[in-house]
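Sharing a structure with you now.
All protein chains but one are shown in place.
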Amino acid sequence: MSWLLNNGLRSISILVVQAGGCRGCALQFSMGMSLENEIKGISVTGNPKHADALLVTGCINEKSREAILQLYEQMPEPKAVIAAGACSCSGSLFRTSENNLYTTEDILPVDAWIRGCTPDMHEMLEAVVRAIGASLEKEGSRKI
Amino acid sequence: MLQSLIWFLVIMIVVPVLYLIENFIRSMMPGYNKSYLLQPIYRLMKLFGKRGMKTNDPAHWFSIVSCWFAICALFFTVRGENILFIFTSLVMMELFILAGSWNAREPFGSMAAQRGIARFFICAFTFMVSAASLYQVTGTLSLKEMMAYSWMHYLLLKLPLAFLAMIVVLLIRGSLLFFDFNITGKALNILDSALYTPYSGWSLGITQITRWVEIGVWLKLISVFLPWKPWFSFTVLAICYLAFLLTDGFIPKARWKKVARNAFLWGGGMSVMNFIWLYLF
Amino acid sequence: MPVTVVGFVLGPLLLLFVAVFVLRGKGRQGLLIGFAVLFFLTALYQLIVPMDAIRVYIPQVLWKLITLATVAVLFVTTMRDKQFIVSSLIFVQSVTLILAETLLSPDEPTVFLQFQYEGGLLLVSGAFALMALLPGILSHLHRSSSLSKSPTRNRAFFTGIFLLMAAFAGILSARSITGLFLFGQWGVLADNYFQKAFDQNRQNAKFVLILQQSMLTIWIGASVYLNQTAGSLAMEDLSGFGSATGLVMILVLFMVLVMGRMIPEKVMARQYSSYPTSIKGLSVIMYSLLIPFSVLLKFRPLFINLDNKLAASAVFLGGILMAANAYYAGVSQHKEEILSHMVLFVSGWAFAAVFTGLEGIFFTFCYVIATAASLPFLFACVTVKDDLEEPDQSGKRKGMVKQLSLFKAFVLLMFLFAPFSSSLLKLVVVQLMAQYPLAMLLAVAGLVFMTTVVLRWLLDLLREGITQNPDARKLSVFLKCELMFLFVITVAVNLLSGTIYRYLQSQSLPMGVWPAADIEKYASLPGIVHLNKFGTGVIFLVISIIIMGAVFIVYEIYGREKVQKTAEEVQPFKAYSLTAWLPSNNRIFFWIRAGWIATMMLLVGVALSCFKA
Partner (left out) sequence: MMRKSWSEKQSSSLAGKWFTFKSRGYNLLMINATQAENKIILEYILEKEGDIEIVKASVPPNYEIPSVVEVFPQGEQMQHEITQRYPISFFPRMTKHPDSSVIEWGPFHPLLPEPVKFRLGLKDEVIESTCIETGYNYRGLEESCAGRKAEEVLEMLERTSAMNGFCMGLAFVHALEKMHGVDVPEKARWLRMFLMEMTYLHASLHSLSHTAQSLGLAACSARIFKLIGLYCEAAALISEHPQFSGVLEAGGLSRDITIETLYTVNAIIQEMEEDLKDIRDQWEGTPSIARRLKKNGIVDDRSARLMTGRAVRAAGISKDFRKDSVLPWSKLSYTIPQAAGSNCFARVMLMMEDALLSLELIDQIAEDMPHGDVKSPCRMDGSGEAIVREPEAYGTLALLVRQDEGRLQELKIRSAAALNFPFLPQCLEGTEIHDLPLVISTFELDLSSMEK
């Protein structure tokens, strides 16, 4: 299982889903990817079939929810979901009773959360690696 | 037989190593995504660990057949068979990759397959005319005899433009510099990973291997033109290819129709001029 | 004259009168099926065991009478259809015939009809084409109401088919110039009846009809001159014209180009537009591929001592034909148009090959036979597809048959494989066009563009496999078996092009002109598929077919049970022309027209210059 874990952790392709709202978290993530940091091997893709992890940022309304579920269904196993930013973790200020916004947890099984309104770049990358590790362990335990 | 097996393994190793070096040097530059030295290898291993691909795309079975034809092409190149026969295997490989992405219900896959057909026409025409001029000069079509001929006489003196035309074909197949049809989607473009959109998991891994093997075949085929020893001319060409890979990031991506016209003018034009030149002088 | 040869020519004529005047409806179809099978079997038998033993003597006068009768019938039909220009031309022809007969009374060659070395094989492939397209013809008869209801159209349809076969056999076996004229007129008559059977308005065929009739008028006028100078009407003794050879060659070339409809122009293709697919396929393969190739081979002795400039421009014309038809195939929308352009592409190749060396002819011969064997199968598949897509009485559209798409894919692969595995190799090695670089570049461009067209068709076919329609009406068992049988023969012929090589080598030929002395050099070249040598080619081919078969089977099993609907069926990507990246389409049509007109002018100019020398 460690062979699977090592390879999985060293090559992560992420599908960044900016579900709505201000794209501060998505910009923060792309900044984190390009600046000097010790976490390597992460690349961004636009095709769900090539993705290992789904990074959901921003508020999720009804329309985004259907599109995200379609993407998630096309991703091959093992796959991880990361909720980045206050909007996708808890809906932050915008979530009120009448404007039925969803959190990522309502629609997908989440592996890692990154709280805070525009969270820190490095924290985001660490959360991604944590999520991939969790999904690979789930895969490993499924195989044994 | 042993020598051809050694060549087979050497090429199977050298091409991925070229891509590793390119990926590593690019990630060292400021502003790029950071990556490990063996990043492409990790990606390949990860892909083979995947399962549960979407079931309504049966086309990813075609990646097996295309990989088979690519390995056959490499095997025949290494044994020095007839170059038209090698090209036939590459045509069959191309057919099944295009069929895979055309069959999937994804419009970008079909669009990339359409561009792939135009690219096929340009590469095939350039190759056929260069093969004809090679035949005029060396009197044979089998790679082994050509190697022997080019070792004694300077092929480049007689076929300079054919050599450049084949370099253009190599660039087209590698989607590099000005001849990138935006099909294999290395740089971010609207078609995402274009031709490989429907493939995922292990079939994507196999198509990646097929691509590397194909580049290996072209490098070995083109190294016939260089007058030095086979292994030396192959290494020189491999280093040239690495240089092309590294400069690729600095060249703006033109529209594929303009690229197709340029490729046909440059590739086809040079090989035709060389062919006519052989007859006049 | 061997009895079988006469049987092939006069037999269909006899059956024509029986079918038209004696039988009705079902009887006629039965007769047609019997005739087609008999025709194919006797042709095959005659190929293996040439029955020269039984000879029958037909006096020359009979052929002359038949010629006059044909011209009279043509005159009457054209007058009734009020095509006065054509009827005046025919009147001129009949006058020249009568005058030549009374004044000169040229004696026809003793052996008027005889299958020479290549005639037998071409006859077999023509008969095979008729067999392949028979189901399509019959299903068209059932489906089209106009044919079954109006007796005149039905009668015209059957006369057309029998006349077509008689003309085909006639031209293949004719050894005299007037024979060509006679059977050429039969072909034009057959077309006339087809027009009457299918085309309501019939005016798009007017231009082609006038062109052909004027060509035949010139031909019959020239035959008088040829008879005077050469002393005989037989084609082999046509030599010793001295400086006029060039002009005679031009005459032959124009005759072949016009009668075979090989001029790359939209007008020539439009004449077939109203024909059903199977009839269109049959007449294209016979008129534009097999007949021109055999006529050119008959005049081979005339071209041997030809000066180089004429041969070069003729080969260049062949190259233009190949490139133009490959481009038209890429641009045309309907499948049968693509197929007819494919046939014309191969006939352009054959046209050019005749003027190169014997080795070129030797090789092109195999490729022509492979085409005549494989393309009718595709015409048949297109007809079946039209049948199935035709909404039946209840207005329900029938579905797509998956097995058909896999067969078609394999045949196209083989059609694609043949040029790359054998023809390309021979093309470059056999110096088919190597002495003529410009023509070769055109040929290579045409060949590669045709492969691109085939590649694109294959992609469509492999996508067809997925679309499943539960209420698809099943193909009749007979049609399924026949398609399977034809498919196997097609693959075999394509793969065995090397073995056909062997067969032609062993032919003992009367004139010793054929085959070339050093043919051994070319036959033994490192070909890819030499079945008698267990080389890498065969291993590669066997393993590839196993893998492709396995993938198709998995693709079939995999596809059937788990085909889920995606979120929303995005329309398949259709608005995409193969030449999207070329600067602009109409300019290329101009270059094609300019190309073939300039070459024709060049040919005539060079021929006239021979007069001065």
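Here the chain labels run A, B and C in written order, and each chain numbers its own residues starting at 1.
Please note the rule applied: a residue touches a chain if its C-beta (ideal position, glycine included) is under 8 Å from a C-beta of that chain, and two chains touch if they have at least 3 such contacts.
Model, not experiment: these values are computed from the prediction.
Engineer: Report, in label order, the displayed chains that the undisplayed chain touches.
Structural biologist: A, B, C
Engineer: Quick one: which of A:11, A:28, A:88 or A:104 touches the chain that's been left out?
Structural biologist: Final answer for the missing-chain contact: A:28.
Engineer: Hey, which chain C residues sit against the chain that's not shown?
Structural biologist: Residues of chain C in touch with the missing chain: 570-577, 580.
Engineer: Please output the residues of chain A touching the missing chain, sorted low to high.
Structural biologist: Interface with the chain not displayed, on the chain A side: 15-24, 26-28, 30-31, 34-35, 44-46, 58-59, 61, 63-64, 67-68, 71, 92-94, 96, 98-99, 101, 117-118.
Engineer: Considering the whole complex rather than only what is displayed, give the residues of chain B touching the chain that is not shown.
Structural biologist: 29-32, 107-108, 111, 180, 182, 187-190, 192, 249-250, 252-257
Operating definition for what follows: only the chains that are shown with their structure count from here on.
Engineer: Where the centre means the average of the CA atoms, what chain is farthest from chain B?
Structural biologist: That would be chain C.
Engineer: Go ahead and note the Å separation of the Cα centroids belonging to chain A and chain C.
Structural biologist: 63
Engineer: In whole angstrom, what separates the CA-based centres of chain A and chain B?
Structural biologist: Computed value for the inter-centroid distance: 35 Å.
Engineer: Multi-chain contacts in chain C: which residues touch at least two other chains?
Structural biologist: none
Engineer: Quick one: which bits of chain A touch chain B in the complex? Just the residue numbers, please.
Structural biologist: Result: residues 3-4, 6-8, 10-11, 13, 33-34, 36-37, 39-47, 49-50, 52, 74, 76-78, 139 of chain A touch chain B.
Engineer: Which part of chain B faces chain C closely enough to touch in the complex?
Structural biologist: For this pair, the touching residues of chain B are 55-56, 58, 61-62, 64-65, 68-69, 72, 76, 79, 81-82, 84-85, 87-89, 91-92, 94-95, 98-99, 102-103, 105-107, 110-111, 113-114, 117-118, 120-121, 124-125, 128-129, 131-132, 135-136, 141-142, 256-257, 260-261, 272, 275-276, 278-279.
Engineer: Can you name the residues of chain B that touch chain A in the complex?
Structural biologist: 27, 31-36, 38-39, 42-43, 45-46, 49-54, 188, 192-193, 196-201, 204
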